[in-house]
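Only a single protein chain was left out; the remaining protein chains are all shown in position.
Moving on, here comes chain A:
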Amino acid sequence: MTDAAWETLSNQAVAVCGVVYFLALISHLVQWTALRKLPVDAEVGTEVPVAVGAGAPVVQDVSEREPDVERRTALFGRLGLLLTIIAAAVHLVALVGRGMAADPNRVPWGNMYEFTLSGTFVVAAGYLLLQRRFGLAWMAPIVVALVVVLLMVDVVWLYDPVSPLSEALSSPWLVIHVVSAVIATGAFTLGGICSVLYLLKDRRPARSTGYLARVPEPATLDRISYRMHAFGFPVWTFAVLITGPIWAHQAWSSYWSWDPKEVWAFITWVVYAAYLHARATAGWKGRNAAMLALLGLATLWFNFIGINFFSTTSQHSYAAPAVVQVVPQDVPVGATGAGPASAGELGQPLG
């Protein structure tokens, strides 16, 4: 296949997986709308458990009472899961196609479009891998909706045609650094979803119908959320404080230079450290800890999307390569008025 063919394949795969995710979303929405009619203590005979662990709602057999609803929700629940699996597979094809389309072939995260494509894939795949083990079926509509929305943003605003990586990006550290950053981002995002639901559920614990009623108990949500964060935090530490600096040292001669992207990665790290502390401190457990987790998530996504738009000085530029100063520092510049210093630098890592 030619590079152009790979690129077309990738673009088509993105479109297809977007549509399939959307169908999965509809399917889950139908499932949950049907469930609304049932009181929460009616366990529905889906294959996927609605809730698990200590927080599991009391189970009663209702198949006699509401056979139709039961069959319908079971069907749509399973359909939604199946569609999500198909969509994630196509999503993977889109990623591989992106990498194959570049010359030389490379990992598919050379720019924001590709990073978002990878990040959403990790969220979807993480959910699929963990949903059985952790009993996350209730998370399906949120995860799928999030992936659909992010993919839309990605295609509409962030799209970039395939282009070769700049020189500094061709480093094995790029692969390790970005893979770990993407994985941590996925884990934090899933954990953040749990924290939002925790906060919502904590406010109105006693509802007996509707979506929230079928979400696990706050204590369980809090535990799942903690698990996700406890997994994400070391991975983030590895990405941001080990592989990032090693690579920065090789490429820019400075392992930590307080570049805005680094600053915000550090802020995210500190906020999540505060989250872990909060969980261990009386008076900060629960609500406050959950809010810190969300603050962490906000800094994480701001760093990824926001900084690229708000800061002009970041060397981690995905768009036009940033301009690097080549003029002695104590010397006035700008004889042409246009600020002549620079360019000609050899490309910047991203992160």
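Odds and ends about this structure:
Note that a contact is a pair of C-beta atoms (placed from the backbone, for glycine too) under 8 Å apart; a residue touches a chain by one contact, two chains touch by 3 or more; residues count from 1.
Rule of thumb we're sticking to: contacts and distances are computed from a predicted model.
Hidden chain, UniProt protein name from the list "tRNA N6-adenosine threonylcarbamoyltransferase", "Cytochrome c biogenesis protein ResB", "NADH-quinone oxidoreductase subunit J" or "Amino acid ABC transporter permease": "Cytochrome c biogenesis protein ResB".
Of the options A:Tyr159, A:Tyr211 or A:Phe238, the residue whose C-beta touches the omitted chain is A:Phe238. Interface residues of chain A facing the missing partner chain: 52-55, 103, 133-135, 161-164, 166-168, 170-171, 216, 220, 222-224, 226-227, 230, 233-234, 237-238, 241-242, 245-246, 249-260, 263-264, 266-267, 270-271, 273-274, 276-284, 292, 299, 307, 310-313, 320-321, 324-336, 338-347.
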